[in-house]
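Heads up, one of the protein chains got dropped from this complex, but the rest are sitting where they should.
Letters A, B and C name the chains as they come in the text, with residue numbers starting at 1 for each one.
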Amino acid sequence: MDAHAAAHPAHLDTTTGLDSRKLAFWTFIGSECLLFGTLIATYMAYRGDSLTGPYPHETVLADGTLVEGLLDIPLTSASTAVLLFSSLFMVLGLAAVQRGDRRGSIGWIGMTALMGSIFLGFQAYEFTHFWHEGLTLSSNLFGSTFYTLTGFHGAHVLVGVIYLLTLMILAIKGKLGPEKSLNVELAGLYWHFVDVVWVVIFPLVYLIS
Amino acid sequence: MATTAAEIPVAAPPKEETGVWSWITTVDHKRIGIMYGVVAFIYFLVGGVEALLVRLQLAVPNNDLLIGDLYNQMFTMHAVTMVFLALMPLTVAFFNFIVPLQIGARDVAFPRLNALSLWLIVFAGIFINASWFLGLVPGMGSQAPNAGWFAYANLTTLPYSPGLNMDFYVLGLQIAGLSSIIGAINFIVTIINMRAPGMRLMRMPVFTWMTLVTSVLLATAMAVLTIALTQLMFDRLFGSTFYDVSKGGDPMLWMHLFWLFGHPEVYILILPIFGMVSEVIPTFSRKPLFGYNVIVFSGILIGWLGWGVWSHHMFATGLGPIADSFFAVSTMMIAIPTGIKIFNWLATMWGGSIRFTTAMLFAISFIAMFTIGGISGVMHAAAPADLQQTDTYFVVAHLHYVFFGGTVLGLWSGIYYWYPKITGRLMNEHLGKWHFWLTLVGMNLTFFPMHFLGLHGMPRRIYTYAEGLGFENMNFAATIGAFMIGIATLIFAWNLFRSWTKGKLAGPNPWGAATLEWAMSSPPPVYNFAEVPIVRSRLPLWEADATLAEGIPHGKADEDTDTVTLAGIEIGEQHYPDDENKMSTHDLGIHLPPPSYWPIILGFSIALFFGGFIVHWGVSIVAALMVAGSMFMFAFEPGHSH
Amino acid sequence: MTSAAHEIEHDQHTHPGTKTYWIIGGILLVITGLEIGAYYVEEQLGGLTVPVILALSAAKFVLVVMFYMHLKYDSKIFSGVFLFPLTLAALVITGLILLYHVLHPLR
Partner (left out) sequence: EHVHGNTKLELAWTLIPAILVTIIAVPTVRTIFATQPDTPPNALIVEAIGWQWWWEFRYPVNEGRDTVVTANEIHVAVGQPVEVRLIGGDVVHNFWIPQMGGKRYAIPGRVNRIVFTPSEPGVYLGQCAEFCGASHALMKMRLIAHTPGEFQEWIANEAGPAIDPATAAVPADSAVLLGKQLTVTTCGGCHIISGTTMVGRTGPNLSHFARRQTLAAGILENNAENLYAWIDDPQAIKPDALMLDLGLPPEQIRYIVAYLQTLY
């Protein structure tokens, strides 16, 4: 053992002392940056280029009439706050797991998943509402870029919720002790990243008109 | 994960399994590397046969071998096969086999994900090529992708490409892209995290360095392609309007996104080669690489600059003078770091005692041919001149000088160089020389005249040309040249095949090379290093002994006994002078991850998911469930770290 | 698994505690409120609206990444593998905005 410690000053098993899975997650998140970056770039390039409505924001048509925008800022503000809270609960969940606090782990991770689900609920509501207002994937550029961008994000949230529920089940079974806290940390990284993507989408799509 | 488990007392290293099933379930980076190589080489032959058919059609004017759409399928599949199914996987084969050995690791960081990458690319290849075989279905023609390798929208949207052709392209590349991203993440982590003690970043072999840079490009650029493909796929399948002009969609967005991926992609195909020749040239010049630091940094710089030049493929699209100027100048700037590399390789050879092995010949010819391709690239970068050159055979000449004269020649060099490490046997040098000279002459005969064809006004991607325009002779010469490459490739294939069992035994370090992979037996044992080496210099096999011998020592192969010595010491049993700092074998049980069949099942499910969009959406739903299920099994499989 | 144990030890003396998390959460909420506020007083802010909203969301981004994702306390290598692609993504977005909305000679 002593020889090991000498040869690997930081950790036993990797050159840098960093956990390989954590490094992989960060690298993956880096790759996701370009995935969402390209979606956002497309949204921004096509911004305001829809030939027909429905439009995201209040728009004055060529003939001078004013049409309402589709986006519902108060509603989305609420769902944005929900997602922010989920990030807070996520770190609290991680702290609970690290403490070995089983009830805390179950509770906070569960709450995070719940917040994610509520966000998805908001999004499902928003999508159906827009759909009824006549915005489909094929109605105009706004429809295509909006549904693709927020849909990709929503799909990530969905995966995250499933991921968190899996961890919650492990916690309930008592299989998520402090020695497994890395698993929660990784889920957290993913979750926060998805949150942070929303932090970018929200102003670009909803607030800036 | 792989190099620990000191608690488990394992006496004997695990025996190597044999049989087909052991290959299908293997997670050993060396076997995965070999499979990558074999599959990719087969696809090289397929892409080559497609090229030969293209050349046959163009051999004489007004030919009628492949007319219209069939020709278009042929050249598109030639390019798609060569780029995505042959050359990229071939470089990945080397990442797999060589990089863990070079950094003294027992395997890659995530062996099962590595296997997943392999199976994904295998299925992607099968999927894309299945489009040919729809021609066998009565009443249906072959449905291979037919809009060129960059598949410009809106030609590729449903109204203008109603067949399945572009669905195969879009979905197939999605699978291939996934394979690349997963593989890239794996290699980034491996290189950062799995290096042997003492293998500092600036001691890493250049090939490992370039693998790292390439992987970063892959992990980022492929994500851009993924989204572009998704948009096109949504347009085709779900009626979105990204490229629907009647709804305001802009075909130029596709061009931007494709080339945002496409230009980093061409560097993805050349940077690993820069790494390979940086190993080959010093070895056969018996001199350390000249300007190691500069070579590494210029490689990083090329990767970075490569992101800021994409619109040089779009000079004729009317971006306006400001954008044109920006992209022209940024493109030209890449000539500087690339030139630096070229000069450093030349300086490495300067004054060295050069051995003209086949590997070295290919490496030297790589420098020459790539420089020609690079110079024609700079000619393209001069935007006003490019307005004449673009979309003509001049571009075809440029791209083959860099792809064939660059990537392929470099890969062949790498194969001759590392083949003995991989198989334990040397390739036949006599056949190798034939292969080399035929390839070199053949490629110049094929591709050099294309410069002039382009300047004389022959557009690319035309299935026929009229008589009397002055294109006849050069096209005929190109076709002859292509068949010379064909013959050379057959010789090569035979050499590869025969040397596997009949080649001369190589021993650990037949070339007297300096890097770690040569410190072990050939082929290496499953567990690679019996004990994790401690690295003290950039050229461990040369400089460990530098104190013992004058100047730079180099390995000598003893023809009779098949042993190799370096400055009087057998390299296989190479020991470092200060043994006490080293972990001893007794402490170290070797724990290798068990084989797993989840990679191939997961890979198949993913491919099936995408394939379902062509067959029936129900298939995709079932496949999605399979993906989810096998991901859980994958994640919770015993014997692997979670 | 020793490494996991080590990880915890490591975590405890470098990562912020739950109190910090709550405080950051509060700040995030306030900034979000400001963002939305900026949207409603767009008329008054005029040309400043966009920069203000972007600056506020950038602040949120940084807070989440630094504290909730621990980048501030973690190895520089993680920052590297994240920030490089992030920069690229930002450049890609900026590039396309420039090409489409500033240089756009034809549209």
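Rule of thumb we're sticking to: a residue touches a chain if its C-beta (ideal position, glycine included) is under 8 Å from a C-beta of that chain, and two chains touch if they have at least 3 such contacts.
Only a predicted model underlies this, so the values are computations on that prediction, with no experimental measurement involved.
Novice: Considering the complete complex, identify which of B:Met252, B:Ile372 or B:Leu399 is in touch with the unshown chain.
Specialist: In the full complex, the listed residue that touches the missing chain is B:Met252.
Novice: Can you work out which residue in B:Tyr160, B:Phe497 or B:Trp617 touches the chain that's missing from view?
Specialist: The one listed residue touching the chain not shown is B:Tyr160.
Novice: Could you tell which one of B:Ala147, B:Leu426, B:Ala513 or B:Ala623 touches the chain left off the display?
Specialist: B:Ala147
Novice: Among the options B:Gly68, B:Gly135 or B:Gly629, which residue touches the chain absent from this view?
Specialist: Within the whole complex, the residue contacting the unshown chain is B:Gly68.
Novice: In the complete complex, the non-displayed chain touches which residues of chain B?
Specialist: For chain B, the residues touching the absent chain are 67-69, 72, 147-148, 152, 154-155, 160, 245, 248-252, 287-294, 316-318, 320-321, 324-325, 328-329, 332-333, 335-336, 339-340, 343-344, 347, 351, 378, 381-384, 386-388, 390-392, 457, 459-466, 546, 551-552.
One rule holds for everything that comes next: only the chains that are shown with their structure count from here on.
Novice: Considering B-C alongside A-B, which chain pair is linked by more C-beta pairs in contact?
Specialist: Greater number of contacting C-beta pairs: A-B.
Novice: Once you find the CA centre of chain A and the CA centre of chain C, what distance in Å lies between them?
Specialist: Result: the chain centres lie 13 Å from each other.
Novice: Can you compute the centre-to-centre distance for chain A and chain B, using the mean CA position of each chain? Integer Å is fine.
Specialist: Distance between chain centres, rounded to whole Å: 34 Å.
Novice: Hunt down the residues of chain C that sit against at least two other chains at once, touch-wise.
Specialist: 77, 81, 84-85, 88, 92, 96, 99, 107
Novice: Any chance you could list the residues of chain A touching two or more other chains?
Specialist: Answer for chain A, listing residues that touch two or more other chains: 12-13, 16, 18, 23, 27, 30-31, 33-34, 37-38, 42, 45-46, 49.
Novice: Can you list the residues on chain A that touch chain B in the complex?
Specialist: Residues 1, 3-4, 6-8, 12-16, 18, 20-21, 23-24, 27-28, 30-35, 37-39, 42, 45-46, 49-52, 137-141, 143-145, 147-148, 166, 183.
Novice: State the interface residues of chain B toward chain C in the complex, per the touch definition above.
Specialist: 188, 192, 216, 219-220, 224, 250, 256, 260, 307-308, 318-320, 322-323
Novice: Quick one: in the complex, what on chain C touches chain B?
Specialist: 77, 81, 84-85, 88, 91-92, 96, 99, 103, 105-107
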